[in-house]
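Every protein chain of the complex appears in place save one, which is left out.
After this line comes subunit A, so read on.
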Amino acid sequence: MATHTFRRSRLGGIALLAVAGLTLSACSTGGSSDSAEGGEIEPATITFAASTFGDPGLGPRLQELVDEYNASQDIVTIEPAAVPFPTFGQTVLTQMGGGEGPDLVRFDMPEFTSAADAGLLEPLDDKIDADELGLQEGPDQYMFVNDERYGVIFDTSNYVMYYNTDLIPEPPTTFDEFMDVAKATTQGDVYGLAFRQTQAEENGVWQDIFNYVYGFGGEWSDGEELTLNNPKNVEGLEAYQSLYDANVIPKGADAATFRKMFAQNKVGMELNNGGYLVATRGTNPDLNFSVAPIPFPVRAQGAIMAPIVINANSEHKDAAMDFINWVLEAENQTSLQEALGASSVATKTTRSDEQLAETPFLPVYDELTNSSSPQIVVGFGPQTADIRKIVVTQVISALQGQQTMEEALDNAQDEAEQIVG
């Protein structure tokens, strides 16, 4: 995949236009940095917004890391910004577009590319030396928009198949086995599988179907043109639909519910990323589960890549950069990785013996790094959120029997082409 592939394109959608408008208004009021060029950092309290702060499992661990930074010096104090997960991207983008917002943000990729394209993020080209820091090239290539670096990987989590070892002693290795195991496990109040399938969880559905599309050899674009109705995409999503139709999932249950069900031995398998490990252990430390690569024909799956960025409106950019530099120190990268569980961080770190003893299947996540992709439409990063809405709406309509999956993707292609031009 080519590096720096995100091309500049017209802003799509009312939201982004509004954000751009607000950006202009924000620019007129000006902003200043807290320290003179090359000077010392002035004491400041800055805010850091990350949707994971609200997570019962990951939140406290992330807070500990922030506390560690705050205790390591007495010039900069980081405070978590209070932005709830359900409306995180929309809220932070609106605030940033309006000239405000948190100083530091841990974004998901679609929002990251939109924000960078709209000029809401501080360029970091002259502040980050990837070679010197030893940043992992695979994920780091996605930190550039329009050939400019706007972020550094905070955490990245590859998608794997979680399975309950009490219900499923041997994980499936092909899609047919996957279907058979899901059917065999579904009995009474126990379901073989769970995934998101409602419009209310648009972002989650997108994350889930990404694995089916790429796992069956498809792709949302070739980097230049949209390929939403690629026959491989249709095949992958028909596989997704066949699981839905087989009644092996708790239909209508949202992620919060079926993840609790997984932790209570009520769901056999789930495709999820590394962040789920800590959350699941936090919910039920006694649950017996393991992970395996997703058993689809092609070894290609999604990854949650979450860059940490500096708000272009921040009046404390140097203080914000100080935190990023601190996080990128080798020792703190290890601490962050341990806090995140199965996720990876910006640099290559070694899993400790204690970690591997506690979670012997950790290498499964790490081995998938090279075959994982962020859940954006390559070449159309800033428009991913709009394309996502179109695709998810059409796919759900197919799930509900209003059209075939092929028709759904044809319609999605037509609609999305109108947006990207």
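For the reader, a short list of remarks on this structure follows.
As a working rule, a residue touches a chain if its C-beta (ideal position, glycine included) is under 8 Å from a C-beta of that chain, and two chains touch if they have at least 3 such contacts; residues count from 1.
Going forward, contacts and distances are computed from a predicted model.
Here one chain is missing from view; checked against "Na+/H+ antiporter subunit E", "Phosphate transport system permease protein PstA", "Sugar ABC transporter" or "NAD(P)-dependent oxidoreductase", UniProt names that protein "Sugar ABC transporter". Only one of A:Ala44, A:Leu65, A:Ala81 or A:Val291 touches the absent chain when the whole complex is considered: A:Ala81.
From the options A:Leu228, A:Met261 or A:Ile324, the residue with contact to the chain not on display is A:Met261.
Residue positions on subunit A in contact with the hidden chain: 18-19, 21-22, 25-26, 29, 47, 51-52, 54-59, 80-87, 91, 94-95, 97-100, 102, 188-189, 256-257, 259-261, 263-264, 266, 272, 275-276, 278-280, 282-284, in rising order.
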